[in-house]
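Encoded as structure tokens, the structure appears first; notes follow it.
Every protein chain except one is present and positioned as in the full complex.
By letter and in written order, the chains are A and B; residue numbering begins at 1 in each of them.
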Amino acid sequence: MNRSLFRRLEVHLPVRFWAKPVLGVTLLFWMIPEIYMLSVALRPPDAAFDSQLFTWPITLDNFITVIRDNPLLVFFGNSLFVTSGTVIIVVAFASTFAFAASVLRLRGTTLLFTSLLTTLMVPVASIVLPIAIMLKSFGWINTYQGLIMPYAALGIPYAIVIIKAFMDDSPRELFEAAVIDGCTAWQMFRHVAMPLIKPAVIFVAVWQFIVTWNEFFLALIVMTDNSHKTVTLAPMQYSGMYMANPAALFAILVIIAVPLLILYAFVQKYFIAGLLSGAVKG
Amino acid sequence: MFLVFIVYPILWVISGSLRGNGSLHPTAFVGLDHYRQVFQDPVFWRVLLNMFLWGLITIPVQMVIGGTIAYLIERHTTRSKTFFRVMFFLPVITNVSVISIVWSQMYAPYYGIIQHYVKFVGLQLTTSPLGDPSLVIYALILVNIWQWTGFSMIMYVAGLNNIPSELWDAAKIDGAYGWRLAMGVIVPLLSPVTRSLLLLGVIGTLQTFPIVHLMTDGGPDHASEIFGTYIFKQGFVIGDLGYASALSTLVLLIALVLTIIQIVAFGAQLNPNQKRLA
Partner (left out) sequence: MKMYKIAVALSGLACLLVPVANGNENREITVWSWFITSTMQKSIKAFQEKNPGLKVTYTYYNYSPEYITALKAAAASNSLPDIIGLQPGSLTQQYREQLVPLSPYASKEWGNDWTSKVFPIALKQLTMGNPTNDSNFYILPQECQVLAIWYNKEIFQKLGLTVPQTYQDLVSVAKKLSDNGYIPMYQGAADGWQNENVFLMIANQLSPGLTDQAQAGKVPWNSPALVSAMQCWMNLFKDHVFQEGALGARAYPTGAQLFAQGRVGMMALGSWWMQESKFPPPLSRYIQNMSGFDFFYLPALTQGGKSSPPVGGVDIGYGLTKNGARNPEAWKFLASLVRGDALQQALNDLNDLPSFSGFEPAGEITPNIKQMYDRFIADLPRAENQRFAIPAIADALDNALAGVASGTVSPEEALKRIQDVTDKALK
């Protein structure tokens, strides 16, 4: 049905005329929950669950409350440290591994790849306990490495899937030429593979950043001490049984999402890089 | 080092599934008892069905919507490109606690957001899909699609930008436009992205937990139970770790089978020499 609609539209009207209206209308519907979220964060608490999308007057009180009541800077610092650490490790390992699997085709990588992938699919609830036991035996409870290492371990396979797909997709001739030119594997990685997969790497980094920034379950069991807590642990005090303050909850979650939004908005334009490098390749 | 964080938990879980019901540490060896219980448990089959529906609906729908949006953004917008890319991605970076509350409010009859606006055209919602056992899983799937389509979109955006521009030109010279250009040229070229999304979609499906936990907690009466919530309930609420471990091991097996199927099915395409059109 969709298909024929598409086709009919196409006959009568070139895509470029309806592209923007379609995007605009879709976006409008898509944004309803987001608008509601922002609007609740700006409401006085006694109007939090009014069913209108907007209410008047708006207030910044909720933001003031959550900033006043939480050492947000400490939490942000912790999150930033843990997240950057994880992203660096994940990107470094995943890109070299994907390179090895895809280009060098080292023996056994497929097996390793498959097993890594499989383990990813287990719900976190099943592995929380063994991870807690392990971290305790390493003495890593309430340490940064106690979060960075498991995050990285769980993030790497995911990253490999994405980077490898892009690596598989890049022209083999380039690598073959590099081999003929006498490039070492490392040179090939740096000068041939890296530029090709840059969009994927950026993507993986952003993705890992978002996931780590928002991760909750492991942070909960690893960081029990206030000075080490990450930002995701702060909102729960506003959503608890017996003490629900949705307006404050929405406010703090908006604050937490802002760095992600900025990062993403800043980085998404680098996806263009892929287009350019593709053109240069000829 | 990294393998330690994955392999140890897996072994722990598998060995736990073969032992008694200690609520913290596995006790005596009981063999396959837990597995027998799992297979006799009607809730397990319900979970399996729900997970199947979840993957079957979520993954393709996200791909189609995300891919279409990506295509429209990349090919037919210029200055508003960044705007659209950012806005459609917003749900992905929105916290699940907010999403669960907002969507529950959307679905709610007569104090909800949708109701507030449809009443102007004389409609009265009489029930929440979240409270209807036959609808609840679809209501949750819709939320999930809403949240993650932006992810498919940005993957396709990256993929589209990875297509060398001379290919576009070549296709146009051949007279491929619009729909035919999309189906004949772009879709095949994006197949690596699609494959990744399929794999990630399966992973995402099996790992789903917070959105369901927060919105329905698997209810009413297990109607929206999924692996994440059921394992959590058995292991943490009821305290039957043996049973929870058996469930986890089965998830692991399902995951393994799915991964192998994907690798076998796409194995031919993994051969780099046949793949590129140009």
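We adopt the following convention: contacts are C-beta pairs under 8 Å (C-beta built on N, C-alpha and C of every residue); 3 or more make two chains touch, one makes a residue touch a chain.
Treat the numbers as computed from the prediction; the structure is a model and nothing was measured.
Within the full complex, the residue among A:22, A:53 or A:132 touching the omitted chain is A:132. Check A:18, A:63 or A:81 against the missing chain and you find that the one touching it is A:81. The omitted chain makes contact with just one of the residues B:34, B:76, B:195 or B:222: B:222. Counting over the whole complex, subunit B has residues 23-25, 101, 104-105, 107-111, 125-133, 136, 139, 213, 215-217, 219-223, 232-233, 235-240 touching the chain that is not drawn.
The set of subunit A residues touching the chain not shown comprises 45-50, 61, 71, 73-74, 76-78, 81, 125, 128-129, 132-133, 135-137, 141, 143-144, 217, 220-221, 224-228, 236-237, 239-246, 249.
In this text, only the chains that are shown with their structure count from here on.
Distance between chain centres (mean CA atoms), subunit A to subunit B: 15 Å.
Residue ranges of subunit B in contact with subunit A, taken from their complex: 1-10, 12-13, 69, 72-73, 75-77, 80, 82, 84-99, 101-103, 105-106, 111-113, 115-116, 146, 154-155, 157-158, 161-166, 177-179, 192-193, 195-196, 199-200, 202-203, 206-210, 227-228, 231-232, 235-236, 241, 244-245, 247-248, 251-252, 254-256, 258-260, 263, 270, 272-273, 275-276.
Contacts from subunit A toward subunit B in the complex involve residues 6-7, 10, 14-16, 19-20, 22-23, 26-27, 30-34, 36-37, 40, 49, 51-53, 93, 110, 114, 116-127, 129-131, 133-134, 149-150, 152-154, 156, 158, 161-162, 165-166, 168-169, 171-172, 199-200, 203, 210, 214, 216, 235-236, 239, 246, 249-250, 253, 256-257, 260-261, 264-265, 268-269, 271-275, 278-279, 281-282.
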